[in-house]
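Yeah, one chain of the complex is gone here, protein chain that is, but the others are all in their spots.
Presenting chain A:
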Amino acid sequence: MLLINCPYCEETLPEAEFVYAGEAHVLRAETPSELSDQDWAEFLFIRQNVKGVHFERWRHFHGCARFFNAARDTVSDKFLITYKAGEPRPNLTELAGDAT
């Protein structure tokens, strides 16, 4: 079982307490009515589906109930970092240095 660090609880806990919630940092347009159908469809449905480091949302569903963000390597399943919702995307080069 994966162990995930919740940035709100500040604890590393079993995956069974969490649910996955899709790609992170997907911004909704301020005025969706101004978007073309193509752009709106991309916002709704098109995701990066990266092989490697993926920025994604998780929710500590059976715990503090907060959504937060994580950087996880989709090949090794290793979590590089988790951070609170609303915080900027962390610097990947620094993370790579930490991971060694």
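The rule is short, and it goes like this: a residue touches a chain if its C-beta (ideal position, glycine included) is under 8 Å from a C-beta of that chain, and two chains touch if they have at least 3 such contacts; residues count from 1.
Following the convention adopted for this analysis, contacts and distances are computed from a predicted model.
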Given "ABC transporter ATP-binding protein", "Sarcosine oxidase subunit gamma", "Benzoylsuccinyl-CoA thiolase" or "Acetyl-CoA C-acetyltransferase", the protein name in the UniProt record of the chain not shown would be "Sarcosine oxidase subunit gamma"
Among A:8, A:40 or A:83, exactly one should touch the missing chain; which is it?
A:8
Per the definition of touch given earlier, which of A:21, A:35 or A:64 contacts the omitted chain?
A:64
Hidden partner chain, residues of chain A it touches:
1, 8-11, 13-14, 16-17, 61-66
